[in-house]
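Only one protein chain is missing from this complex, and each of the others stays in its spot.
Right after this comes subunit A.
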Amino acid sequence: MKNSHFKYVGKRIPRIDGPEKVTGELKYMTDYQFENMVWGKVLRSSFPYARIKHIDTSRAEALAGVLAVLTHKDIPGFNGFGIVVPDQPVLASDVVRCTGDAIALVAAETQEIAEHALSLIHVDYEPLTPITDAEFAMTDRAPFLHESGNIHSHVTIKNGDTEKAFSEADIILENTFYSPRQMHAFIETEGGWGVLEPDGMLTIRCPGQYAYRDRLQIARALALNPARIRVISNPIGGAFGGKDEITVQIYLALLALHTDGRPVKIHLSREESVIAGIKRHPFKVQMKTAARKDGTIIANQVRAVADTGAYASLGGAVIALAIEHCCGPYKIPNVDLEGFCVYTNNGISGAFRGFGVNQVCAAIETHMDMLAEKLNLDPIELRKKNVYQKGDTSSIGHVLKTSVGTLQTLETAEKCELWKNRALHKKDISEPWKKRGIGLATSFHAVGMGIGLPDYGAATLELMQDGTFKVGVGCEDIGGGNGTVYAQIAAELLNCSISSISVVQGDTSETIDSGTVTASRSTYTGGKAIAAAVPNMIRLLTEAAAEIHGVMPENVLMGDDELYALKEDGEKTVTYKDIFHYLYEKHRPTKVEGHFMLPKEQEEFKGSGGAPHHLYGYLTHIVLVEVDTMTGETDVLRVVSIPDAGKVLNPQGLEGQAEGGAVMGIGYTLYEDVLMEAGYHKTTNFTNYILPTIRETPIIETFPVDSAEETGPFGAKGIGEVVMIPIIAAITNAIYDAAGIRIKHLPATPERIFAALKEQEASTPVNLNE
């Protein structure tokens, strides 16, 4: 099927939710206020690590305007949560392991009374020495933060014989890389509503990334039948992985049980969000890479340590994905890879766009750049020599059965203006002490869950009274625009106008379980599920039309937004409205479902924690930077993003992702870090957490390579994460190209760049002939 045959798929369809979001008309859940509402607040720990000896809530309870003060004693069910292992207490009872730990909840008439009540709760702590270094946490000298020890997970992948390869190599590189604790910095901080309905149902309205799983985690803590809980998780003011885990849903549920049916609201301040919210894992990555003179990479050895903070959340999966991706999209025959996910008292880290790949991509792609320089090879040539293609075996020993676009992205990179004219661009400096450079990097990111996790999609299609269709997909729209793609796919396949499609997402009473909106999976999975539901809807429509006109279903044809029944006396038009009324009168259902299982690899690499995945998206970035050598400031001036997203369903949506991802990557590389000292946050809010603004946003061009993936909806894959990954190393490689310094400790702040420049100056021998 060619693009041109399609009315919606592959077209620049504007976001269906765009106007109300852009105008501010849309109310997010935390925007709501109700007359009889109650405010909820959370008491967080005063210490990063301490034993709790006693909690006295009596003074808080006595305060006028306080409805409830709850502690661990008030949890009806299991006092814990966590997507993989529920190691995080809902409310700490005997020990606190980070300053984000919750100890008590308050519901009060006003926010101020609630805050004041928190200050009246007396917690008797016995402070302990916090563990703030992941490497130290792994030693015998460190006390155990959890019974199972401080190493939450250890994953390994081995292939070939690295020792032998190192002994035969022409060149070996060995470096250590450090990465920052990036914050999701969504515009809507964690928050929502809980209310106990008159019929005894508990409704939780709270932005999340998987309403059905949130519901189960709430049910477990409340010891309540999940069917008695409704979770509404859409719309969302941004998530990026930071709302994948439980945020405040359980607190809302607990408080709602104690407010006499009055709705209770919690909305974290930015300061509380910084302390309690999940972050990106800071990594230490040690990498040793060997190559032959001709540029063939023959070995890679990696040891990565991820600081997951006080609780696991998805840390185990993050380190597993990191290790799976740490050799890049290359075929390196000998690899020896291991990763550790380690508990410390540094807040909590978990899911975040890229999911561990960002940190390791920075390492391998810096090594690729160093190799190209040392071997005097073109950086693209070197990569082309080592990339795998469909049917090849990757570094981790995986035979790729799905589409692989790396080579096309590199070929496109070679031909693009920025790369072809890089010598010219380099010379074009704005002031004499400034230096320009161009850097490139390529990477990939799995789509969907790894082995061991069931991965399915489901969608509902409902014919409405006015003849329109309602598409229901559990996956929320966390900003990526999957709802628009769902509408496009449904309209295309139902042969109706896109304005006849409404989309509902993220609501346990309106949608069926479709899995998470993570792992770059929701376009692929949700799209396929809709495609599976459409034939059921068409059958329902044709059969009804056939009945109405007394013809055989074969004699019903689909037109634009209507059907035709072929009768002896000619064609009869049947509108979808007619069909709705016909079915309604007969009390017959107007809703169908579609289900889809994500294809998986058969065998897991032992000890890898879920590798390999079946499907990956690929991307190459090129950037132009200018370094001010007097101050160390770096400007990213241009970005070229070349994704392989499979078939592009909506170019405008893809560009939105590519541009947002690039800016997030720029922030990660140059500015962002949540600084901690001795277990306390030094970064407090957006005054000192430095996000890129429009003035740090360069020109970003997106040139997708169209490599259709047979298994995807209309050939699509996923792109939500890889869009921010290679740019990290592309920027640091460009800084090297500009100023001759390698930054291995991110973010590359002006101060770090300036220090590197100073060091370079000090170590450069003076040329006496000059």
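The criterion applied here is as follows: a residue touches a chain if its C-beta (ideal position, glycine included) is under 8 Å from a C-beta of that chain, and two chains touch if they have at least 3 such contacts; residues count from 1.
Note that in this section contacts and distances are computed from a predicted model.
Between the listed names "Cell division ATP-binding protein FtsE", "Iron ABC transporter permease", "CbbQ/NirQ/NorQ/GpvN family protein" or "Xanthine dehydrogenase family protein subunit M", the UniProt record for the complex's undisplayed chain reads "Xanthine dehydrogenase family protein subunit M".
Within the set A:Arg12, A:Lys420 or A:Lys682, the residue that contacts the chain not displayed is A:Lys682.
Checked against the full complex, the one of A:Tyr210, A:Tyr486 or A:Tyr671 touching the unshown chain is A:Tyr671.
Where subunit A meets the missing chain, the touching residues are 110, 112, 116, 431, 433, 630-631, 633, 671, 675, 682-683, 687-688, 690, 692-696, 749-751, 754-755, 758.
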